[in-house]
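A selection of the complex's chains, in situ.
The first chain written gets the first letter, and so on, giving A, B and C; residue counts start at 1 in each chain.
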Amino acid sequence: MKKWQWALVSLVGVGMIVSQYLDFIASPPEAQMGNVVRIMYFHVASAVVAFTAFGVTALFGIIFLIRKKWLWDQIARGSAEIGLVYTTFVLISGSIWGDAVWNTWWTWDPTLTTTLILWFLYLAYPLLRASITDRERAAKVASVFGFIAVIDVPLIHQSVTWWRGIHPNVITAQGFNMPPSMVVALLFSFVVFLGLYAVLLWINTQLVRDRDTLNDLREQARSVLAKYDERIGS
Amino acid sequence: MRFLRTLFAMVGKDLRIEWRTRQLFISSLSFALLLVFLMGLVLETGAALASFSEAGLLWLLIMMAGLFSLNRQDDKERYEGAIYGAYLAPVDRSVVFYARVISHLLFVLVMEVILVPLYSAVLGGAAQVSWAGFVLVLLLGTIGFVAVGAMLTSLSLTSSLREILMPLMLFPLAVPLLLGTVEVTSATLTGGNGAVIWWAVIAAYDVLFLVLPGLLYDFIAEV
Amino acid sequence: MRALELEGVVKALGHREVLHGVDLQLDAGEIVWLAGRNGSGKSTLLKVAADLTPVTRGVVRWFGAAPTAHLRTRIGVLLDASFLYGEMTAEENLIYYARLYGLEGKQKRVLEWLERFRLHRDRGVPIKTFSKGMRQRLAIARACLHEPQLLLLDEPYDGLDAAGSQILTEWLRTLQGAGTGVLLVSHAVAPFQDLTYRTLRLEQGRLYGGGEP
């Protein structure tokens, strides 16, 4: 790793520790929910990461369609995997939270429903890819699919306003409906989570790329051997 | 002109094959009917369903049956690579998408004509239905659903898991549509006409998924 | 006139680069026999030339221009798969393709083709009952129906009996006279030996035998 990469990783690490302090000690318990509210910092920040990840997937998918460079596709692929993981986090943390305050861990609230859809869509994404043998076509198809699937993200965000459900909506155009120390903790967790996402994306893209390179090399070795065979044979 | 002529040729071909074998139709319909029957059986509804559940199950059924036949129809194109023959036609390749939408729409609509009355007979409890709204939402909902499905079959054409991935992609993508149609249908079943916002969602779906694939088709049509 | 031109065509399938920079020129009225070992990439080359799969790098030109929908009226393609519908009869299959190409006098032309390949007696049965050779005959008819000016054929003689091969060879001769360029992939040489053709060899994804006519 280069120096700046070490720096970034360390920064995120320190940020995470600070963030724990803000989440669990510096910010106050909520009036009705009490300490349970602290799930929010993880819950909402995970949602932000998931949305960002899918945005990145869609974006780099489109870039790949226009400029056929494998790196763009590899970024899209790497990002989708992270997004799936973080959507799972949102679902789990939301369920835990819901169990505490709604007395049920799942209802068919629009926000919850659309989030679940998002999870299914990005579960299908790698499956679709893996089931197409032709690499280039797989990349194209996944790009188009990623582009269509990302429509669900604004849908989730708007679901709160369009269809009244029971899922809270505290971040509005008017600002945050909460005490300033909570806002600070929340915003800080956004920054830290996005930093973590950046690191993860970087590592994962590397991984995806190495896998591709490995396969390339394997093929090259095979073709060298085949050529050798042919010379021996004739 | 040439586009339309090709479109008609393709739809005509689908109808001809369908008419020849009637196979797809019979199997999809029987599949749907059996589902109706089984649902009636397991839900043990002497008690009528809530109008929302009634509408919801109806749409689930339509989608399941539609999906089943979409998969099958697609097989026919893949047998001996006939779809590539269509790609050789001297028109924009999106014609394949539109032909698929039309054939499939016809197919599902005819199925609904038989399925819906039967469904209401077995599971329905609605007394005063506003028919115009009901039929309209059935039509628009089906269009949206078929369009999404046709787009996805094109996408997953070369996927070895096509058949099973279809529902996995189709249902999530169609859920907002499903929610809309179910809300509206449920309203029409009790004599209302549904909220404007839901009609808007349905209409938006129809337009979006009829236009978008046409534009994106060149990216996905290549073999 | 140049019917087909490939310039530096590279095609990767999966992680394997199947074609490594192929240059090929095919003139009107010329028949090029493309030979090569199993797995050397001939079929892939044909698919690329037919614009049925995109190149990874490089350029394909039909009649001097980039492939467009409109130019597809002028090319005919026969690949490994027949592109036919098993549930339809021979006649219906051809009429369908005639419609796709917007041909005039469909009925007559289709019958002509069925007769040429001695399929007219079987024109009314769904082709899923056809034998291998009969299907191949019909597939050739399908590819040639609109009298293309550029014809791409992947092992057209496979499955054909002596009579069928002769019919095909005659037809290729006619086409050549009419100025059609033909790119012919085949392992058998015997059936078209007495045509005038130029030979190219594809070896490990590279073309040998002179790309220039």
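Assume contacts are C-beta pairs under 8 Å (C-beta built on N, C-alpha and C of every residue); 3 or more make two chains touch, one makes a residue touch a chain.
Note that the structure is predicted; figures quoted are calculated from it, not measured.
Although the view holds one copy of each protein chain type, the assembly as a whole is A x1, B x2, C x2.
We take it that only the chains that are shown with their structure count from here on.
If the chains shown are joined wherever they touch, the resulting network links each chain directly to all the rest. Using CA-based centroids throughout, the chain positioned farthest away from chain A is C. Annotation: 37 Å between the Cα-based centres of chain B and chain C. With centres set at the average Cα position, the gap from chain A to chain B is 31 Å. Centroid to centroid, with C-alpha atoms defining each point, chain A and chain C lie 47 Å apart. Touching two or more other chains at once are residues 54 of chain C. In chain B, the residues that reach two or more other chains under the touch definition are 222-223. For chain A in complex with chain B, the touching residues are 65, 110, 113-114, 117, 120-121, 123-124, 127-128, 131-134, 137, 140-141, 143-145, 147-149, 152, 155, 162. Chain contact summary for the complex, chain C toward chain B: residues 47, 50, 52-54, 69-73, 75, 77, 79, 81-88, 92, 96-97, 99-102, 126, 142.
On the side of chain B, the complex with chain A involves touching residues 151, 155-156, 158-162, 165, 168-169, 171-173, 175-176, 179, 197, 212, 216, 219-220, 222-223.
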